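Some chains have been omitted; the remaining ones sit where they do in the full complex.
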Amino acid sequence: MMTRPVPALHSAYSEFIPLSLRWNDVDKYGHVNNAVHFQLFDTAVNNWLMKNGLFQSETGPICLVARHSCDFFSEVHMDDQVEIGLGIKQIGTSSIVYAPALFTSRDEKAAAQGEYIHVAIDRKTRRPSPIDEATKAVLARLLLKSP
Amino acid sequence: MMTRPVPALHSAYSEFIPLSLRWNDVDKYGHVNNAVHFQLFDTAVNNWLMKNGLFQSETGPICLVARHSCDFFSEVHMDDQVEIGLGIKQIGTSSIVYAPALFTSRDEKAAAQGEYIHVAIDRKTRRPSPIDEATKAVLARLLLKSP
């Protein structure tokens, strides 16, 4: 019906953000609800930006999410140890395409694979704002090798 | 950088599910956080299935989310009246591709546009299970006209 996406391997990532699950993340099917994955990806990206001091100025540009997607490969349970592998696929003039992946300690293959696109905007005009070179240099550390 | 997605119009949909926002849906930027949209789309699809008695048997197949994505076009605020337009793009052997869209009462254009793919599986084997013809006939009521 459509091209089947393939889960990334743990070895494709070098940056990992461990995150804890919550009791109410699990829905009536006994697995972590699909909408929770987006909270985790959102948190991983923003934690990394905060830790690296990017887009944290009170007056500078902020990043809004333009697109967010996730392919689900295997069910995640409450007792799983979860970490988000964080990489970047593309850095544009004012946009960043992240490729976060959710890994459990049970599996070398991602349980879920996301795409998360940030657009840097001016706080006041709400229009796209070019990302400066110093910021791009830090972001480049997360660039994934092309397969 | 990539093909720019275009927001759907309210008139493209015939089924709408009104949903209320919550105080904690809003993040520090003062708008509804991106991860909330996925909760709303998930709820709209499942509410519609419940209302129509599809996949509600205690022993029959259940639907898992294989893929979920959202393009964000405009910011949504706490005082917005929100409804989800629900349509179906494709009905496969054991999968359904929904195209939920979030509308506020302020705008004929969708504030956010999703894609939500359900795969029907057998409860025990967790393998894809063909969707029966009676179910397909009800689902077909939501089929969107091709543009």
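Think of it as A and B in the order they're written, each chain with its own count starting at 1.
Operating definition for what follows: contacts are C-beta pairs under 8 Å (C-beta built on N, C-alpha and C of every residue); 3 or more make two chains touch, one makes a residue touch a chain.
Predicted model only: the values in this text are computed from it and were never measured.
All protein chains share one sequence; of the complete assembly in this entry, 2 are displayed, while the total copy number is 4.
The rule we apply is simple: only the chains that are shown with their structure count from here on.
With each centre defined as the average position of its C-alpha atoms, the distance from chain A to chain B rounds to 22 Å. Residues 1, 5, 29, 33-35, 38-39, 42, 62, 64-72, 75, 90, 92-93, 95, 115 of chain B touch chain A in their complex.
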